[in-house]
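One chain of protein is taken out of this complex; the other chains stay put.
Chain naming follows the written order as A and B, and within any one chain the residues start at number 1.
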Amino acid sequence: MTPDLINLIVCGVGGQGNILASQIVAGAGIKKGLRVAIGETYGASQRGGSVMSHIRFSTAFPVGPLIPKGEADLIVGFEPLETLRVLLEYGNDTTKVVFNPRPNYPISVLSGDSKYPDLELIFTQIKNLAAVSVVVEATELAKQAGNHLAQNLVMVGALAASNWLDFSLELFHQAISELFSDPEKRDLNLRAFNAGIKGFQQAANK
Amino acid sequence: MNPVFLKESGKTVLMMGNEAIARGAIEAGVDFTASYPGSPSSEIQETLAQAAKVFGHHAEWSVNEKVAFEACCGASFAGMRSLTSMKQNGLNVVSDVLNTVNLSGTKGGIVLVVADDPGGHSSTNEMDSRLHAKLAELPLLEPSTPAEAKEMIKYAFELSERVKLPVLVRSVTRVSHARGDVKLGEIQTRSRKPAMGFLDRFIGHPLVHPILHLRFNQAKAEFEKSPFNAYLGPENAETVIVASGPSAAYAIEAVHNLGLDDQAGVLKIGTGWPLPEQLVIKHLARAKQVLVFEEVDPFLEDNLKVVMAGAVFQGIAVPKIFGKRGGQIKGPRGAGIGEMSPDIVYDSLAGILGARRPERSEKFLAAGKQAAEWKLPGREWAFCAGCPHRASFWVIKTALKEDDREGVLIGDIGCYSMGVSKTGYNLSRTLQCMGSGIGFANGLGNLAGFHQPVIAIAGDSTFFHSCLPGLVNAKYNGAKMVFIVLDNSGTAMTGFQPHPGTGKNALGQQVEPVSIEKVCAGIGLTVQAVDPFEFEQALKILEDALETDQLRVLVFRHKCALIEGRERKEDQPRVIIDQEICLGDACGCNRFCSRVFACPALIWDNIKQKAAIDEVVCTRCGVCLKICPKGAIKLEQPLKKKAAKK
Partner (left out) sequence: MADQLSLHKGPAELEFEILKFGLCTGCGACLGLCPYFKVRKEKVVLLEPCGKTEGRCYEICPRTRLDLEDLNRKVFGKPREDFVLGTHRGIFLAQSWKKSVQAKAQYGGAVTGALTYALGKKIIDGAILVNYSKSYQLLPEPMLARTEKEILACAGSKYTSAPSLKILDDSLKQCKKLAFVGRACQVEALRKRMVLEPELSERVPLIIGLFCMWALDYRKLYQHLAGRMEINSAKKIDIPFNRFVVYTAKGKKELDFEPIKELHKATCDLCYDFTSELADLSVGGTEWKDDWNTLIVRTERGQEFAAKAKKDKALKLNEFPAERERLLRNAALGKKKRVVDALFVEKKAREYLAISDREKDWIKNANPIGGVKK
């Protein structure tokens, strides 16, 4: 891995607002003057499939939109099973992870055809593999901020608070404000973002 | 403001590939745009439709890709610049006119953007559209990044006007749905006046085939000097990697990360067809071995081999060419199957050059084994919570069972394509292309000795796209079937684009809707509409229709849950489960709601061993109230009755 390249994966389940989150993080990066490439897997985005955004910040040559296996530096997970899945495939000994522990059950689990692994085992495995792992109760925090669907912004807030990207909060604020012209929506998203900042700080201090 | 519309030339903004393509058209001063949505191309026309209000060009959602392209040809014939965009399947629909308008030629710049979907993230195939360019003898460009896509679009208009041919720009998912930094350019002011002069005649005929060849060769000559082709690496490299599209970026990164910068060069080809022969020979003549990376078919690889075979006559030694034909370059599912990825590039370089990445750590290898034991459940696609298709498939499933004549469901293309999988109770027996369902049903419904009832389905947008000829044929030839239009009020699969039935156009303006019922009635068909959420009613209507053994049309009409979700009021009562009443997995139920009906919002409470609702997922549609055998699923409070109108 080249030091002039940061590989970030935002992962979750279709409908969780993955793309919006990656747009905000990338927008902040552009404002910092970095080159950005994002590869997104959707089409299934609204339909319960696994969704992953590869976000790559580079200072040298432009890179392709996909991160090679084992080369993710950071993972923002909206769902524990997806976080583990992505960490196993794309993580390495230095990967840092922040994730929402609320499970979303695949239909094969609901229909009894397969089993969702024990949550505690998932948490333990993520902790074991990641260099740093932080749990942020994003759905709960989003609910408190006004809408449980804003958990994506809570997680973006958590990533911002981690400072793993070394982007100032101001850059994120600008990126969010530019995306939402409707003041009501902008305020909700900023509230959720700020809740994520607090959530990360509390979790990290534990 | 959408950064795509900014006039600040020179500014760098984040853009999706499809937005960059739209921006390229805007910078080129496009006059006319028409498309039919399809992943991964839809955002191109969506952006152009929004931009139409700012820049004044025409933007429409056409009923299908062929009409869209023909409309663009019309604009071109009158000297205007036009652009159409589509997914790979759409190009097949266009194919007929493409292979005649190539002979007749065009006038104003006309660009056909086709966004391929290698790996089929949201498609029924992973066809390589580049072969269409070869078939129609038309020039084709292949962008590798969003930024390059924008520049290529601008160039494509100019080239089209010089060679008087439509120019194809072939994008792929990892360009169209990628995002990247894009530098804004000047926007050309639109100033053309449309006119068809006396000599503006566009006649396709084999007599003018020689003219096509002249024009084709003119494009080829331009491509020899095109800046979209570039070589990166040492002169006289023994190993040359030839790549197109996003594969070029993967190759450059892999060569760099493996420390091969001094040994291997990368020749990026942006002008996919026709190949710049001299450029190819120049770089390959000195190489000992050549690796070709591209998506999906070995198109570039084959064409390179043809060029190098010709070079033999110039006394040039042909290097070893490694690619998909020889199976040296292949993904996990085989050569020429699926997307290209950085990992395939790494693996191929390891296999051919012996350059390897470091192994993963013991900890990760052990965890991988552990996970394999856990069998992490995959996430199969499913209809969204509250999706009317789940209700429709439930009704169809019940009707076919109760009818008890082994009736078959013939599928089509849309969200309801998932009818082939568990979420649609594995009901659909076919999955091909837009409008094919009713076509197949024409055969089955007129087959002597075939006694199984036939149901064909199509969505509202698909109905207008390509079901009408099949429906007229069924009426004319007396095919027996029940044709159900699953009308969810929009082109849901691709992001709710409007269509003739919605009463809105691409710009969001109100237009007179084309009524599905009236169209069917005009054909002389009996048609009946019902809300699939009214299970009993819909079931009876469908079963009665099946028992007529005649051609019947039904419209199952209920808005897409995602549209409805946006309109949902906060005070809509929550759906709850009375766990005291719920039978759970006892005899008489065994998780009928969560296991069989299988809405993603109906989950299982492991502690109480009863059903539960995932409030984050539930849309409060309430359809599951009708499923529970015990009436344990309830609305939290009774719906407030509206005050009687005075």
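Everything below uses one rule, namely that a contact is a pair of C-beta atoms (placed from the backbone, for glycine too) under 8 Å apart; a residue touches a chain by one contact, two chains touch by 3 or more.
No experiment lies behind these values; they were computed from the predicted model shown.
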Left-out chain, listing which of the shown chains it touches: B
Residue in contact with the excluded chain [from B:D404, B:E567 or B:E580]: B:D404
Touching residue (missing chain; options B:C589, B:V617 or B:I633): B:C589
Among B:R286, B:R325 or B:K540, the residue in touch with the chain that has been omitted: B:K540
Hidden partner interface residues of chain B, rising order: 397-398, 401-404, 540, 543, 586-590, 592, 595-596, 627, 629
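The rule is short, and it goes like this: only the chains that are shown with their structure count from here on.
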Mean-CA-position distance for chain B and chain A (Å): 26
Chain B residues touching chain A - in the complex, by the definition given at the top: 12-14, 39-40, 117, 121-122, 145, 147, 174, 177-181, 246, 249-250, 252-254, 256-257, 341-343, 346, 357, 360-361, 363-364, 367-368, 370-371, 374-384, 415, 418, 422-423, 562, 591, 594-596, 598, 600, 602-604, 614-617
Residues of chain A touching chain B in the complex: 1-2, 13-15, 22-23, 26-27, 30, 35-44, 46-50, 61-70, 81, 84-85, 88, 91-93, 102, 104-112, 114-117, 121, 125, 128-129, 139, 148-149
